[in-house]
Every structure is written in structure tokens, then in C-alpha cells.
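Input: a single structure, listed below in C-alpha cells.
The complex appears here without one of its protein chains, the remainder shown in place.
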Amino acid sequence: MQEAVQFTPYTVASAMGKILWLIPALPIVAAGILALLKQPRRKLASSLAIGSLSISLLLALAAFGDVLAGWASGHAVRETVNFAWLHFGATPMDLGWILDPLSAVMLVMVTLVGLLIFIYSTGYMAQDENYTRFFCFLSLFAGAMLGVVIANSLLLLFMCWEIVGLTSYLLIGFWYQKPSAAAAAKKAFLTTRVGDIFFILGIVWLFAQTGTLLFYNQGAGNMEPLALGGLLAAPAAWGLSAATVIGLLIFAGAAGKSGQLPLHVWLPDAMEGPTPVSALIHAATMVAAGVYLIARVYPLMSAGIIAGGTTTALTVVTWVGASTAVFAALIAVAQNDIKRILAYSTISQLGYMMAGLGLGGVAVGMFHLITHAFFKALLFMGAGSVIHGCHEEQDVRRMGGLWKAMPWTFGTYAVGMLALSGFPLVFSGFWSKDAILESAHKWHAGQGPYFLLVFGALLTAFYMTRQVSYVFFGKYRGHGHAHESPRVMTAPLAILAFFAIALGVVGTPAWPWFRSFLTDRPASFGLTGFSEPGLFILMATSTLVVFLGLALGWALYGNKSPRAEEPDTLERAMPPVWRALSNRLYVDEFYGATFIAFYHWWARVADWLDRRVWGGMVAAVMWFFGLWARFNRFLDEDWVNGGFDKGCEELSVGGGLLARVQSGRVQTYLRLLALAVVVLAAILIWSARG
Amino acid sequence: MNVVFWILAVVTVAGALAAVTLKNTVHCALALTTAFAGLALLFLELDAQFAGFAQILVYIGAVAILVVFAILLTRGSETPDSGVFSRTWFAGLLIAAAVFAVLGWAVLHSTAALPGSEGSAMAPAVTVQQIGNALMSRYVLPLEIVALLLTSAMIGAVIVALHEKGEQPK
Partner (left out) sequence: MTPLAGYLLVAALVFAIGLAGALTRRNAILVLIGIELMLNAANLNFVAFWRYLPHPEALTGMMFAVFSIAVAAAEAAVGLGLVIAIYRHAHTTDLDEMNRMKG
């Protein structure tokens, strides 16, 4: 079900639109100040970071209100402020920002979740000695992420995108003393780089085709019909249009950032970073940037779509998303690290979002993005709270029975878990996932993604049940005594839990407010939304699947409290499958055996070339110049110097002779004078006679 | 070529010779005065009264006295043990002789060609008034310059010969 997005009226930038740049600028400035701050100024550091982001949140809310008011009064808001940044000859490089429903929603989500995680971090990182640095990076990340959100230019978006990648690298490797953290940071950076290369190729191609990188510019932007028509008409290769190929290249960048197959390998390792980082960057915001990017360039992805049909680019997005969803969910089943389970879950959910974009358009994908951001941040922070309470233990098999010791954490975690699993009716995750499933069911190009996604939903419910059973039920198997986390950490959990439930309200079929808002249609409340054909069957199916997953998980793991050394229940049932899953389906090993091995081999070849061939050439040149220099030295010393020395010698001898004349005796001078007179007179007389 | 000239010439040359050859420096100064006087008389013989009296006033009256003062001030009257002539006296003598030879040869070979050199008996009638007029009209600039030179020479001589500050007078 594709919606043709219609934004007809372009309003001139309002006051809000003009100061929109402040939203990312404030945290970036805060980061700059924090970078100069001394380590011991902890209180100041956290207040500065939190304060700046709070102002950003207020501004974001004001911007959201602006857009909301415009929407309510019946004309869509899409304010852009563009300006030329550079000129290449006559071609201007434009930057700009945009305020439309999409960016407004993202702004509110990022600032709100970010603020809660900042507050949570003050508790979580309280003991860390690099507290100031942590908040500096965090602020920088928040600013850059907000920059990605408001960018109206692919170039500005890419710049912020790279800063986001940088902060991700810095924060994954925050505890750089741990070799695993340093390695994970490198892995994350390099893997996303693979995607970014395709991304920048797409950007360059798009610029070459349309001459602009602005998304919207009074009809001249590259996401507007004029440019899209040109892109569709331009052929690329294999019968694809330029629009499709550029769309796929940009999607490769998005896949790298959002951990889609086959570039997902960095995301689980990224959990080496501090838990608030995992929550903010690797669950709620940065990884969603890829999804947001696809939503932003959706007009390009869907260019030339026929009603009810699909495009090549969107088909690829759908299939990649659906496969990622199932693939990551499968791996999540066999993981024992509490954060890794959540990481694979995140990859899986990102797959859902991508599939949602491909199947149902911007609204479907974005709705899941927003709901997921809240409940996944909740789960990560809950996991952080658990890790904190269990003395930095991350293995779920060494936990258990925590519901008594950590009631707040347990309660909120349960909300997050049920939202993620898609527990019917009351949780937001149900509605957002349902919208994706509904779109998949209606997809004309085939039912493959639908089945994959339903299977993924089953797995999701199953692995979350397994995790919760391990962590919160049964007997405590860890060391020491588990304790509840401080209020500063649990309060954000409670707020996030509230949103994890409440957000569902705006996306039910009865009141599809969110979808209407993003696609600029009036929203109406009515139970008629449920009367769409097949909707009830679909809801019933997904409910059934979720309950099946929950029941299966509880049956296998509920109240078992197995010891860590014991093999897993599933492992006993199907050892080969388990082994494959717990080894993450050997993707890392596959990469190691292929790409990494190739690079090793290639590095060796390059090394050999460097040493033997290029080194040899350099040595030959060096030898030649050495010879030349020796020849020159010979010339210099024996000829030039010799001549010069000779000249100097002559001069000095002559000087000595003359110096003898200058004896200092006046009478000698007088004598010479008289002699000269005689000689002069003689000459005169001689010449006078002649 | 009268006798007076010859007498004066002999006196002058003898005085000059004595002035450069005598061992006692004070005697040298006296011989020098004699030579100066001979020259002044030769000027008079040449009808140059003004120049002759100027010669007497300046050389005999001032320069000779100065030389004597200088000799006395520097104890130059004591004859050194190493002799009064420098080590290279022979070369000096040779050169002086060469100079005289060139000059004499030039005089003997050129005066014959000069007009009026046969000796006009007519002495030019030059009064001191004429000289004074010439000095104040045609030669006024050289006169002023000489006046300046003499003043600065006097100051300079005083400064050069003055005891330096802090130096013990000998």
C-alpha cells in the first residue's frame, strides 16, 4: 500500500525554521566547551551536556508544534532554509536544513531519548574517571545526529553522518584499555566505511545527474518531480535507471549504518562500549539514521512507481530488510550475553524498519523506528541497570531471580520486552509491527517477505522470553548480592516505559494519526479502520505468533535456573543448529576466511611489491643519486674548490707583498712617493721628446 | 747672474745641507733657520719683497721657534746611540739624487725654450697696496679659506699636543 505523498504548499521559512540550526548547534557547542574542560569538573560537564540538550528538546518541541499547527490548519509544512556553501566554478554547493513532519518527529525522538540517556549516564558513568570526555563525545554525537535529521542537503547529511560515525567509533572504544573494545571500535568504523563508499558514490552520481544535492528547493531539489523525472530517464546499466542505481548506492550506505545484511557484523561487537552508548547510538538513534536516510530519499527510491506496484530499489530494500530481520533473530536465540542478545534484536528490528519502508512507505517504517527507539533504549538501559546491579556481569546464565532484587528494573524491562515482542493491543510495538506485517501481506510482488517477517516475530518473542527468564526468574546464580540501581537511572526507565506503551495510541488502525501526519492527510478517529478486509485475520495471526513464541520460550526456559556450565535446552535438542547459531552463523568466520584473508594475502603481495619492486626502484634511484653526488663532490672539491683555493692563495700572497709595502714606516712611503715622481717625470720627459 | 745670487745660493744650500746632516738636533734647527733666511733673501733678490718678508716672519719667526720648542719638548737633542740616519739611508740618498737629477735635467732642458727667461732687467713694480687689493678682490676666497685653515690648524695643534685626560704629565 503505497501512498503518494502530496506536499503542495511551500511556506516560506518561519521564525522556527530560521532558528532550527540551533538544535544541533547547541550540543555541538557544548561538546566543544566540554573538550576544553578539565577532568575533575564532573558536575559542570554533565550539567552542560544535559542543559544544552534540554534546550534542544524544547526547541524541537516548538518546531514539532509548529509543524503540528500547520498540519492541523490544513496546509503541510515544509520549510527549507538553503544557502550556498561553496562554488565550484559556476556550480554552487548548497547546504540547508528542513523542517517537515519527518524531521520534526525525528527531532523530538532524538532529543527526548537522548536527554533521558544523558540523565541515565550521570548515574551509570558516575565512577568513571573519563566522565567529562564521555559527555563531550555524547554531546557531539547528539549534535551530529540532530544535524543528520534536519539536513536538507545530502552533503550536509553526509558530513553529519560521518561525525556520527566518528563519535560511534570514539564511544565504542571509550574503554580503549580493553583490547576487545579497541578492536570493536575499529571494526565498526571500517565496516560502516564499506557502506559509506557506496553512499558517497551515490551522492556524487546524484550531483552529476541533477546538479544539486538539496532535497527540496522550490521545485529544483533532487527529491522533487523535475529532478526525479530526469533521473528516471537517464539509463545506467543492466536496464536500470539512474534513479534505481543511485537509490541502491545510498541504500548501501544506510545498510552499513543500520547494520543490515551483510554489513551487520559490527553492531554486536559495538556493545563493548558503555551501555548508555549502546542504548543511544546503537539502538535508538544512530543505527536508525540509515532508516531515516531511506525515508528521506524515499521519493528517489520510489521514483516511477505505479499505484500498487513497487520499484527495483524498494524491492531490494524489502528483501534485505526481511532477511536481516530473520537472520539476526535466529542468532539472537543462541546468545548468552545480555547486550549481544539485544544487539541482534536491534539488527532484526532494523530489518523490520527497512522492510516497512520498502513495503509500506515512509510512515510504516518511521512508525516502527520511533516506537523501537523508545522500547529498545528502555531495554538497553534496563540491561545496563541489570549489569550494574550484578557487578558488571553480562552473561545471562549468571543472573536470575532479579525481579525481587530489582523491581523497578524488572517492571520497566518487562514493558520493553513485551513491546518488542509485539504483545497485543496495549504495547506500541504491536501496532508498529502490525502495520509492517499488514503492508507485507498486501504486497503485490510476493508473499516471501510476509512469511519471513512473521517467522521473525515468532523468534523475537521467543528469544526475549528466554532472556527475561534467564535474567529475572529462577534463582540468582551470580556472585555477591544484586542491588537496585539509583533513582537517576530508574527514573528514565520509567519515562521510557510510559512512552513504550503510549506511543501505540497514535498508530492504531482506528486512529492512524502518525501515518496521516507524515503523509499530510487529515486524521480521523473511527473504528472503521479495523474493518479493512483481512485486517482482523492478520492481527489474530500475529497475536497467535507472539503467544506461541512466548509460550515456547517459557516452556523451554521458564523457572529453570540452569547453571552456566550446563548446555542450553535447545543445544540438547538440536546441537548442530545451536552451534551454528551461537557462532553467529559463521558470518565473521566467513568474512575472516574470505575478505580478511584476501586482504592479508593482498597485503603480503603489496608488501612484497613494496620491498622488492618499488623498494628496488627507489634503491636504484638512490644509488644513482649517490653516484651523482659523489661525482659532484669530486668536481666541487677538486675543481671548484681547488680553483677557489688557488685564487685565495694568490690573493693572500699578493696581499702579503702589498702588506710589506705598508710597513708602517713613513719614510718608506715617502721614498716610494719620490720614486714615483722620478718615474713619472721620466715618462713625461720621454713622451715629450717623442 | 750676479754675485749676490751666488752668495745667497751657497748660504741657502749650505744651511739646508747642515740642517739635514748635523747630529745635534738643535744645531739642525739653527742651520734650518739659516737656510730659511737665505731663501728669504733670495725672494728679495727676486723683487718679491712681500713674499720675502712673509718668509722671514713666518719661517724664521714662527716655524723655527716651533721646531726648537718641539726638539726641547721631546728631548730630541740627545743623539741616539744607533746613529742619526735610518737603516735605509743609502736608498733615501739614491732616490733624492735621482729626483735632483730629473729636476735639474728638466730645468736645463726647458728654461732655454721659455720666453723672457733670458732675464728681463725690468723689475716688476709691485706695491704692497697692489697685493692688498689683489688679496681683497681676486684672491679673497683663498684668503678666507687660509684664514679658516690657520684657525683650525691652531686649534688642532693645541688639541693634538694637549695632555690627555688622566695622563700623568711627564
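Labels for the chains are A and B, by order of writing; each one numbers its residues from 1.
The rule is simple: contacts are C-beta pairs under 8 Å (C-beta built on N, C-alpha and C of every residue); 3 or more make two chains touch, one makes a residue touch a chain.
These figures come from a predicted structure and were not determined experimentally.
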Which visible chains touch the chain that is not shown? A, B
From the list A:Ala90, A:Ala237 or A:Val666, which touches the chain that is not on show? A:Val666
Identify the residues of subunit B touching the omitted chain, counting contacts across the whole complex. 1, 5, 9, 12-13, 16-17, 19-21, 25, 28-29, 32, 35-36, 39, 42-43, 46-48, 50-51, 54-55, 58-59, 62-63, 66-67, 69-71, 73-74, 76, 80, 82-89, 91-93, 95-97, 99-100, 103-104, 107-108, 111-112, 114-120, 123-124, 126, 130-131, 134-135, 139, 142, 146, 149-150, 153-154, 156-158, 160-161, 163, 167, 170
List every residue of subunit A that touches the chain not included in the displayed model. 658-659, 661-667, 670-671, 674
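Convention: only the chains that are shown with their structure count from here on.
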Just give me the whole-number Å value for how far the CA centre of subunit A lies from that of subunit B. 110
Along subunit A, where are the residues that touch subunit B in the complex? 667-668, 671, 674-675, 677-678, 681-682, 685
Within the complex, which stretch of subunit B touches subunit A? 86, 88, 91-92, 95-96, 98-99, 102-103, 105-106, 109
